[in-house]
Every structure is written in structure tokens, then in C-alpha cells.
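First, the structure itself, so that you have it in front of you.
Note that one protein chain is taken out, while the other chains of the complex remain in position.
Moving on to chain A:
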Amino acid sequence: MIKHDNSSRELIAFRIGEQEFCVDIMSVREIRGWAPATVLPKSPPYVRGVINLRGAILPIVDLAARLGFQPPEPTVRHVIMVAQVGSQVVGLLVDAVSDILSVTDDAIKPTPDVASDMAKTFVRGVLAIEGRMISLIALDNVLPALEPIAA
């Protein structure tokens, strides 16, 4: 792990299948266990549904499906990261939270040129830590874009 210094930022790392990802820790409000969600009609497959978060309706995005992986069948071992995305609060379903990383900005390397749409849409850079590659992702686009609603 990279040493802590003044220009460092903290990232929270999590696992989806075999790959590791991370997001800025400041956008994560809490982490909770998986609970069955209420299915929303006419929603993209990666939107698992909505759950009750202390009186607020929280949409759950299956991050595996969103990033183009085979969506898992959620078990009690899966976790939901409750994250702030713009003005909205979203639950992100991931396999497990693995680490909290303190890194400097220059440790974040540019995303290698790959043909993956997922990489272009979400990945903002990669980190090499102890031989692992961790992709830093941005959450701006995790929810489906607002489409004009048919009257």
C-alpha cells in the first residue's frame, strides 16, 4: 500500500467477480448487507429494484451487470454500498468490499486503450497496488440516463 502523504486521497476498493474496482470514499455513505429489492417495472436489467433506506426509496444498481459482467445471484454475502451520485443516493450491489486505499493522484495511471465500452464509460484510471490492478470508476453514469417519458 502506498504511504500516506499530504496530497493523498482515500478510495474504497471492492470486488466484482475476479476484478477489483474502487471509488472515492467521500461518495460512499454507508455499506449494508443485501436485502431483497422490490422489482421496478420497465427498468434496465442492471436496476435490481428499490429498497427502503430509513424511509427513503433507494434504487439498487447491480454494478456487475452495469459494468457488463455476468450478474450474480445475490446472496447474504453480497453488500450494498450506499453512494451519493449528484443529488441522488444510490445503492450499488457488489460482491465484497476489500480495502480502503490511500493513494496520491500521480499513482493513478491513465486508462489503457481498450475496446470495452464499459472502460470508456466508467473507468477514470487504474492503480497498480501490490501486483493487483484496481480500476478507479466514476459513478456519474450508473443510473439509466433520463429518457423522454412517453405521455
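Methods note: a residue touches a chain if its C-beta (ideal position, glycine included) is under 8 Å from a C-beta of that chain, and two chains touch if they have at least 3 such contacts; residues count from 1.
FYI, contacts and distances are computed from a predicted model.
**Q** Name the chain not shown, per its UniProt record: "Peptide/nickel transport system permease protein", "Glycerol-3-phosphate ABC transporter ATP-binding protein", "Iminophenyl-pyruvate dimer synthase domain-containing protein" or "Chemotaxis protein CheA"?
**A** Looking only at the record, the undisplayed chain corresponds to "Chemotaxis protein CheA".
**Q** Who touches the missing chain here, A:39, A:114 or A:128?
**A** Hidden-chain contact among the options goes to A:39.
**Q** Just one of A:26, A:57 or A:100 touches the chain that is missing; which is it?
**A** Counting the whole complex, the residue in contact with the absent chain is A:57.
**Q** Mind listing the chain A residues that contact the chain we can't see here?
**A** 36-45, 47, 49-52, 54-59, 88-90, 143-144, 146, 149-150
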